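Here the complex is missing one protein chain, while the rest keep their positions.
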Amino acid sequence: MTFLPSSLRQPSALPGFGLALGFTLAALSLIVLLPLAALVLRAASIGPADFFKIASDPRTLAALRLSFGTALIAALINTVFGLLIAWVLVRYRFPGRRIIDAAVDLPFALPTAVAGISMAAIYAPNGPIGSIAKNFGLKIAYTPLGIVLALVFIGLPFVVRTVQPVLEEVESDIEEASALLGASRLRTVFQVVLPHVYPALLTGFALAFARGVGEYGSVIFIAGNIPLVSEIAPLLIVIKLEEFDYGGATVIATLMLAISFAMLFLINAIQGWSRTKYGNV
Amino acid sequence: MAMSDRFLPLAHTPERATSETALTKAVLIGIAGLFLVAILFFPLVTVFIEALRKGWGTLFENFSDPDTLAAIRLTLLVAAIAVPFNAVVGLAASWAIAKFEFKGKNLLLTLIDLPFAISPVISGLVFVLLFGAQGWLGPWLVAHNVQIIFAVPGIVLATVLVTFPFVARELIPLMQSQGTSEEEAALMLGASGWYTFFKVTLPNVKWALLYGVLLCNARAMGEFGAVSVVSGHIRGLTNTMPLHIEILYNEYNFVGAFAVASLLAGLALFTLLAKSLLEWRFAGELAASSRRN
Partner (left out) sequence: MSVPVRVRNLEKNFGRYPALKGVSLDVEAGELVALLGPSGSGKTTLLRAIAGLEQPDAGQVLFGDIDANTLSLRERRIGFVFQQYALFKHMKVFDNIAFGLRARPRVSRPSEVVIKAKVMELLHLVQLDGLEARYPAQLSGGQRQRVALARALAIEPRVLLLDEPFGALDARVRKDLRKWLRELHQRTGHTTLFVTHDQDEAFELADRIAILDHGRIEQVGTAAEILERPATPFIDSFIEGIARREAQAREWAKPHVVVSR
């Protein structure tokens, strides 16, 4: 069954190409591309002047700063601890290792709203951890700190799961060679073993960051949601929509998307570069 | 340095020539463990503790509240539509991509992955821009008395968008690695395309399909941001379970909110369990176990 001209596709003995591809493209267009087109068109219909006005509104800027800032910090924290957790899971054997390994996927499986109210309860001034923090004069819930903690929860599996397979594939003979050459354990780990993992670590960081920027459900319960102070960008989009300010919502969404795609591009570039350098990721 | 490894009572694997001291290992495991308990374990346990704060009786009362039941029904309905649809799309996409050579494959793969890169709120926003009252097709819809936004169809669409890539991402790498020879053999033996698909291809990917469906379902039932935007938050009508949790929480009915949350948390635990089981037993038949994301 020829659906595309032969210059675009290799003829094959298997049937069903046209049907399968056609259906896929139809679903893709209807569910993904058409709605996105609506966004792009809407963004384009707002003239550059208006676009800039909305984009540079203090409230918008504050929201974007908050979203990107907290996502960045959370991603950095996850990079450090995610690497540690991956290391411990891959290289050590201890009771409960399998369970912990499975548990790392919890943020993937747990609905964001559930995580949100749960963390709000824990870090609220009268919650288990929040009350301890209060004694130290530290307020967690309803502040950016709370947002960071929520984003750490969300982003953790991205780092761990991206680093784990790479760490598993590191050959033991290079470590042995390093030790035989007289290197201390610390040096071996940081100069011989970890460099293999850095590209994956970077990818994990980028994924956690991208996810954190767009996160909504797990954040709005623990954030204060006070404009200019603790209001995240996705929330601002929702508020604009409730006010029927479609234009405003579109502008913020477009800015967020532009940065998300830049991240995707960056991830692919990193993976491509590391593949040429190291052979696989 | 190697000597003190012998003091580590937990190692089952042979000693490595190069390894950290037992103390270092213990400390690292300790830090990792503490971190995980604080960040992962605590929130999970809190859900159940708070749900039971007023006892089992109240918990079951909360479950049988009519608005809660409506929310549960809606969540199940949305998942029952979104998951099979995305499963079929996933199968179609992986058939086309894995069994044939054509230009533009990479572009198609990127497009399929697109929903993963978009914030859930934006996934809802795009449908409002398309079908909302002031949206692209808004006037046409109003004229024909069709309600998509602030009604169930909108919720279904937003959920489908958000969970679009899940099944495809599990199937494609696996089917690519399986190649086409079994299908070719089946065709040579006289089977039709559909017969080959159902009797040869599908059995070869059944565990990966189940895995993808599990993940897709967990996300479909738990989706909040996208659905929040397109729903009208109308109690008893357009509230899924996550939205209902939000409403209860905002009314300071914490126990009620956590009660509903505990149901979803239970689903999450089930998903994790099933997922781990599949990974553990069928690692060779899930491309997922070598590429986690």
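A few comments on the model shown:
Residue numbering begins at 1 within each chain, and the chains themselves are lettered A and B in the order written.
The rule is short, and it goes like this: contacts are C-beta pairs under 8 Å (C-beta built on N, C-alpha and C of every residue); 3 or more make two chains touch, one makes a residue touch a chain.
Note that this is a predicted model, so its numbers are computed, not measured.
The shown chains contacted by the absent chain are A, B, with contact judged over the whole complex. Residue-wise, the contact with the chain that is not shown comes from B:L187, picked out of B:L91, B:L187 or B:L286.
What chain A contributes to its contact with the hidden chain is residues 11, 13.
On the side of chain B, touch with the chain left out of the figure occurs at residues 181-182, 184-192, 195, 199-200, 203-204.
Criterion: only the chains that are shown with their structure count from here on.
The centroid of the Cα atoms in chain A and the matching centroid in chain B are 15 Å apart. Put simply, chain A touches chain B in their complex at residues 4, 8-10, 12-17, 19-21, 23-24, 27-28, 31-36, 38-39, 41-42, 81, 84-85, 87-89, 92-95, 98, 100, 102-122, 128-129, 149, 152-153, 156, 158, 161-162, 164-165, 172, 175-176, 178-179, 185, 188-189, 207, 210, 213-217, 221, 234, 237-238, 241, 244, 246, 249-250, 253, 256-257, 260-261, 263-264. Residue ranges on chain B touching chain A, taken from their complex, read 1, 10-13, 16-21, 24-25, 28-29, 31-33, 35-36, 38-44, 46-47, 50, 85, 88-89, 92-93, 95-96, 99-104, 108, 111-112, 114-115, 117-122, 125-130, 132, 134-136, 157, 160-161, 164, 180, 183-184, 187, 192-194, 197, 215, 218, 221-225, 228-229, 241-243, 245-246, 249, 254, 257-258, 261, 264-265, 268-269, 271-273, 275-276, 290-293.
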